[in-house]
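Here the complex is missing one protein chain, while the rest keep their positions.
Letters A and B mark the chains as written, and numbering starts fresh at 1 in each.
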Amino acid sequence: MIGVERLSVAIGGRPVLDDVSLALPPGRITGLVGESGSGKSMTALAIMGLLPDGARATGRVDLDGRDLLALDDRRMSDLRGRRIGMIFQEPMTALNPLMTIGDQVAEVLIRHHGMARDAAATVARLRLDRVGLPGARFPLGLFPHELSGGQRQRVAIAMAIADAPDVLIADEPTTALDVTTQAQIMDLLRGLVADEGMALLLITHDLAVVGSTADRVAVMQGGRIVEEGATADLFRAPGHPHTRALLAAARHRPARAQAPALPGPPILRVERATRSYALPRRAPFAPTGHLRAVDDVSFSMQPGESVGLVGESGCGKSTLTRMILGLDPVQGGRILLDGQPVVAGRMPGALRARVQVVFQDPFGSFDPRWTVERLVAEPFHLTGRPRDWQDQVAAALAEVGLPADAMRRHIHQFSGGQRQRIAIARALIIRPRLIVLDEAVSALDVQVRAQVLDLLSRLRESHGIAWLFISHDLSVVRSITDRVLVMDRGRIVEDGPTRRVLDAPESAAARRLVAAMPRMPGETS
Amino acid sequence: MTLAVSLLVASAVIFAVVDLVPGDPASFMLGTGARPDTLAALRAEMGLNLPWPVRYARWLGGVLTGDLGTSLAYRTPVAGMIVERLQVSLPLALAALALAAAVAFPAGLYAASRGGRAGDAAVMAGTQVGVAIPNFWFAMLLVLVFAVKLRWLPAGGFPGWDQPLAAIRSLALPAVALALPQAAILARVLRSALIETLGQDYVRSARAKGLTRAQALRRHALRNAMIPVLTILGMQFSFLLAGAIIIENVFYLPGLGRLIFQAITQRDLVVVQSSVLVMVAAVILVTFVVDLAYALVDPRLRGAR
Partner (left out) sequence: MKAGLIAGGALAAVALGAAALSLAWTPFDPTAMSVAARLQPPGAVHWLGTDHLGRDILSMLMAGARTSLGVAVLAVAIGAGAGVPLGLAAAAMRGRWLDDAIMRGNDLIFAFPSLVIAILITAALGPSAANAMVAIGIFNIPVFARVTRAAALPLWTLDYVRAAQVAGKRAPRISAEHILPNIAGTLIVQATIQFSLGILAEAGLSYVGLGAQPPTPSWGRMLAEAQTMVTLAPHVAIVPGIVIVLTVLGLNLLGDGLRDALDPRLKARAA
């Protein structure tokens, strides 16, 4: 039995955890939720004894009557991996790229029990089988780069449970994965807790994930646990205002824009668009294989229409997006924007100005050296900079709810949500007829995401712009689109009104996406 | 394949540059008082009147059959001269590289494991100075102390490998002089590569498995840090082979660098051409070997080419 008692942590004198207490009973899943920076991960690192340099911890982390905070690194290392295991958010980088997966799992057993290499390999094989990587397809000699993200996360789990620890800490274990893989990994973790009776501390910002998994939930805010209780009770009757705010944001549905698609010629027509990539050759003179990233895709959008394009990662939606934006050449078929062909690299400014984009990453979307004023004005390159451009920038910022004094500042002075607002202002500034939103809210916390979705709804109503909403997450698309296109392996496999696709998905891909959509307790779609 | 193309292009560049060198080798050999008809005869004999494509083709053809030409100044085959000089240059470069690695690896590992603390700062300060020292000046100081004052080792010259002990003794100071700045560079690269990999997620995973800081450094960070280190090692080997010219001058060693250097001043262009080609070929070959070594270290690069 492991527990945290009155744990406080300060880094360089700045408090990051304040009087945190938490019990992790065996065979139970404890959820720890909160927004980024609330102290969830720091709690996990404190339990593991892996706090960053310069951190000072007080209180107690208790394992069978021993205070882990008092142990030196040598003794703590003996417990890590044997009594407490941990998996992290980013499976792509969590494994050593130069070591086989078998060796990485076996290393735990060699480290803690001095097992011989082949004995450890035998156990590693069993553990990899247990996490759903059977020996026939996943021999021990594979290297991490030969596996997908979900498979790598399974290896990371196998590593963490190799020595059957009493406690497993999972820090945002599914955040970096697409929805269907997310659901499979959560199933695996639930199964492990049931079979092996370990305690699981599940850390996530996603209330839907804990709601459907955890026995008890603790909510963190500003380094403190503000509320803790049985999951069903907490979701039914949240006591703390912050819990209520988080739940409200997660359940939030933006008021659907009452702006029907406008009649007339379509703003975007994709006709049998195709693009393939050459695959790396397997042998020096083997014929080059081709991957059809976008395969014979056709659809069209009316002015003012809001359309979602969804699919699992690797389905081709990113390539299609780049083709529509004129960043990737169309190899077969054609794409017409407002009746004129999109040709990568050779588009007149006036045509190009009819489509703008908002990207996913609120950090990489802006040149850190430019002022917001210059950033938002950049699309004027297409139309020529009007005399009153500064006024127009100020007006665009006001439209997305930012003060005019934002213009003189640099992007690092803004939060993630504010940056996405600035990105929207940049897309709006030249009044395009189509805005592509490429996973535009995926990186945001729930509350901020709700606000940005509201803003988008409002703008659509007031401007009559068509939105193309690219996402891997159906719950995002549900609230804001009229129509959904489902993409799978380069093709569009389903095209229909959003409600109909969500309620009665026809294609296998759409059914997978709907099934994987995490649901809050007491919620229907 | 690319190896052959690189060598071909390199040979053309070398030929073109050497062809640009002013001064007529024939008149240089005969001195200023030579009679015009003697000069013309020598020029014809040396093939200097032929058009350049023919001269290039002849040279290249010779190189491909192992004939690097005949020295104009000494009238001996260039291949033999180069082999003789490599008996000094190659052991010197290898000894310096081994010495540099022997100092740099422990220093880099130690500094990285003490990242940011006093031990790290001390090693880094030492390498800063090491990088800043011109090796030929360091060589002069070594001579001053170990040859002139203490008389432990010879100040210069090379007795030949038939006296192995004396030969090793005469290469000791040059090897140390060459190794010092290289050791400092290597230690710095190793340290920063290690510190970079220590911040990676997989090192955190390794710590979560129960590896101590030192175990994670040795078992996970070190191998991942080897890639930049290999690059530097490859570059250093070629630098040591060619860059020893100056050190060879300090110690009067008959190495490959000094051969090129003397041949230039004597306008012995055949020797220049062929020995530069040998040196460049060695560099290209080392780069190729380093590329192969990457694949040994990194499974992601296997079968990629």
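One rule holds for everything that comes next: contacts are C-beta pairs under 8 Å (C-beta built on N, C-alpha and C of every residue); 3 or more make two chains touch, one makes a residue touch a chain.
Fair warning: this is a prediction, and the values are worked out from it, not measured in the lab.
Touch with the chain that is not drawn comes from one residue among A:V357, A:V484 or A:L513, which is A:V357. Contact with the chain not shown here comes from a single listed residue; of B:L90, B:I133, B:L153 or B:A167, that residue is B:I133.
Only one of B:L20, B:L64 or B:L150 touches the absent chain when the whole complex is considered: B:L20.
Considering the whole complex, the residue from B:S71, B:S238 or B:S274 that touches the absent chain is B:S238. Residues 6, 9-10, 13-14, 17-18, 20-22, 128-129, 131-134, 136-137, 140-141, 143-144, 148, 238-239, 241-243, 245-246, 249-250, 257, 260-261, 264, 272, 276, 279-280, 283-284, 287 of chain B touch the missing chain (whole complex, contact as defined above).
Although one chain is not displayed, its contacts with chain A can still be listed: residues 325-327, 347, 349, 352-353, 355-357, 359-361, 364-369, 378-379, 381-382, 412, 423, 426.
What we mean here is this: only the chains that are shown with their structure count from here on.
Contact residues of chain B toward chain A in the complex are 116, 200-202, 204-213, 215, 219-220, 223-224, 297-300, 303-304. Residues 48, 50, 53, 73-74, 77-82, 85-86, 88, 90, 93-99, 107-108, 111-112, 143, 145, 156, 159-160, 280, 282 of chain A are the ones touching chain B in the complex.
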